[in-house]
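Note that this complex is displayed minus one protein chain, with the remaining chains in position.
Going in written order, the chains are labelled A, B and C, and every chain counts its residues from 1.
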Amino acid sequence: MEQLASIIGWEALKMIVGLIGVLAFVVVNALILTWAERKVAGHMQRRIGPKEVGPYGLIQPIADALKLLGKEILTPRAVDKPLYYVAPMLIFIPVLVSFIVIPFDASLVVKDINVGILVILAFSSLSMFSILMAGWGSNNKYALMGAIRSIAQNIAYEIPLLLALLPIIMMTNSFSLKTIVEAQQGLWFVFYQPLAFCIYFIAGVAETNRTPFDLPEAESELVAGYHTEYSGMRFALFFLAEYTNMFIVSAIAVTFFLGGYQGPFLPGIIWFLLKSYLLVFVIMWLKWTFPRVRFDQLLNISWKALIPLAFINLLITGGLLKL
Amino acid sequence: MNSLQEFAPVVLFSVVALLFTLAPIVIAYILAPRTKGARTLDTYECGIEPYGSAWIRYGMHYYIYALIFIAFDVDVLYLFPVALNYAKGERPEEFYALLCFVLILALAIFYAWGKGVFTWKRKFSQ
Amino acid sequence: MEKVLDLARANSLWPMTFGLACCAIEMMSASMARFDIARFGAEVFRPSPRQSDLMIVSGTVTKKMAPVLITLYEQMPAPKWVIAMGNCAISGGPFVFEGQYNVIEGVDLLVPVDVYVPGCPPRPEALLEGLMKLEEKITGKRRFPGPEERW
Partner (left out) sequence: MVGKIKTELGAALGNIEIGEVNYRERGYHLCCEVDSGEIVKVARFFDERGFYLAAEICVDYKEYLELVYIFGNHAALCRVKVALKVDPAKPVVPTISTVFDCAYWYEREIREFFGVTFEGHPNMTYLFLHEGIDYYPLRKGQVQVSAEDKKSLGSFQPEGAEDTFCINLGPQHPSTHGVLRVVLKMDGEYIEEAEPVLGYLHRMHEKMAENRGYLQFHANTGRMDYLGAMAFNLGYVTAVERMCGIAVPDRANYVRVIATELNRLSSHLMWLGAYLADLGALTPFLYVFDDREQINDILEPVTGSRLTYAYFRFGGLYNDVDEAFVAATKAFVERMKSRFVLYEKLVTGNVIFINRTRGIGVITKERARKQAVSGPVLRAAGIAMDMRKTEPCAAYGAMDFDVPVGTRGDALDIYHVRIKEMENAVRIIEQALAGLPEGPVMAEKVPKKLKPPKGDIYHTVETPRGELGIYIVSDESDTPYRMKWRVPSFSNLMVFPELAKGNLLADTVAILGALDLVIPEIDR
């Protein structure tokens, strides 16, 4: 270990270990979430969900993944080759980069960059590009409509997302997530900023295209939205990115509003995962209860309701801090 | 130099992300059986071959949304440094600066609202 | 390696929403609460043929629908299977008479069919039994004791 560290420097070694850890976590998290989604959906709809495959259907996601691995990958003739190939790859970059700054535990963070939250927000708008590429590249009318809708939705909900996080930064005067979590020793920020938490959560659900905002891949209108033309493993990558995005949104909500890894007696990492998966469960719960919002209502909610509310909240925090 | 050093992980992670997505596609390419049909590579449109290509000028309405977004995103970015060193409890003039900045920003929304940008009116004879 | 892949494919067959006529309602009730198809990992009904690997032809195939069916079948990626559900899909069912001009007598004239599920409309249990038969065809061994083996 020591001579390895001395060769490439202690810092680089920590990064590589972090990288492997993050990759493993992403894969395991995707498997758990696919299984949980089908089980939660099942129980919510008075049926049991996958039960035959493993003890409690646990091997079902592995069966899905293997089956997708064994599926042929078709590239339709009339498709714009470069865009079509790059889209699934590009969607994965923001997913992995966001994991750098998320503090799983007091010491368990890959590299605490002092402009942490900016990195996540900058890269999260990158995923919008890949959806546009997928939609435009696959030369399919449904995919094009799905892509256009997802861009309008993402830009509409990016601003309330930023504005919801601003009051927290005001209170802690720093971007790096670790200091924000430390600042929540006494009382979690959710009690200072309940409105900001709600705005953030709604914008987060909209950012990951989950019902009731899942217009880009609305089954009943656009057949399968922007990934209509993708088959086999490429389609699985889109799914993988969506589930990991869901986890990232809830992880950021936890670090900002629910006091990251602080908790009375359990070790930090357990608290962090517990809170995150609780929020992920709420997102899934939303999916199976609400009908879909129409496209112009979706935009109106953001421009007419969320952004003014976020402004008012910002002003109130600004004023209170001054007193 | 050390600020560049901080962003090394970002570059490393994105390169690894590209490789991480490439691997399963290559595996699937090797493992999966092949199928060849006359219409396999046609674009999918509920079973009917589509009329006209999908790459055409699409609705104009979204252009206005893009304009408003740019205006707002830039303004919000200005707020970030303000939020960074927002001292608690003294120099009240910071709050007044913030107040008028945000009010001007809100003005843009009400202008767009009044102009009817957000109402998707129905276009039909009824 | 192929055996492991076949086992995985058998346990997560994603059917394509392709409901034609009365059998579509029975297909839907097969995926609902009482006859839960989700237990066998087949509950994700993918709308687009690109992502599905099982086509359940549930209903009558008319001459106007035949080219559409062939296109959809060919647009599905490689390991794909077809279940012909109901008498109409197997042999034209009650709509075969000497002057008939619009019904295709049996889907196997158009696409290779793996499992036939007779009945008009077949009960949801019959469809699940058809799924079991398909899994037996893919992996060679059967999960539940079939009706005939029990006695």
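Simple rule for what comes next: contacts are C-beta pairs under 8 Å (C-beta built on N, C-alpha and C of every residue); 3 or more make two chains touch, one makes a residue touch a chain.
As the structure is a computational prediction, the values presented were derived from the model and not from experiment.
Interchain touches from the omitted chain, evaluated on the whole complex, reach A, B, C.
Of A:52, A:105 or A:296, it is A:296 that touches the chain left out of the display.
Not every partner is drawn; the one left out touches chain B at residues 45-48, 50-52, 56-62, 120, 122-126. Remark: the residues of chain A touching the chain excluded from display are 41, 44-47, 141-142, 145, 211-212, 214-215, 218-223, 288-297. Where chain C meets the omitted chain, the residues involved are 16-22, 24-26, 28-29, 32-34, 47, 49, 59-60, 62-65, 68, 72, 94-95, 97, 99-103, 120-121, 123.
The definition used in the following text is that only the chains that are shown with their structure count from here on.
Across B-C and A-B, it is A-B that has more C-beta pairs touching.
Taking the mean of the C-alpha atoms as each chain's centre, chain A and chain C sit 36 Å apart.
Computed centre separation for the pair chain A/chain B is 14 angstrom, with centres defined by C-alpha atoms. Among all residues of chain B, those that touch two or more other chains are 31-35, 40, 42, 44, 46. Across the assembly, chain A contributes residues 69-74, 223, 228-229, 232 that each touch 2 or more other chains. Across the complex, chain B is touched by residues 1, 5, 48-50, 68-80 of chain C.
Of all residues in chain A, only 11-12, 15, 18-19, 22-23, 68-79, 88-89, 92-93, 95-97, 99-100, 110-111, 113-114, 118-119, 136, 138-144, 148, 151-152, 155-156, 158-159, 162-163, 166-167, 169-170, 173-175, 223, 228-229, 232-234, 236-237, 295-296, 299-300, 303-304, 307-308, 311, 314-315, 318-319, 321-323 touch chain B in the complex they form.
Residues of chain B touching chain C in their complex: 31-35, 37-40, 42, 44, 46-49.
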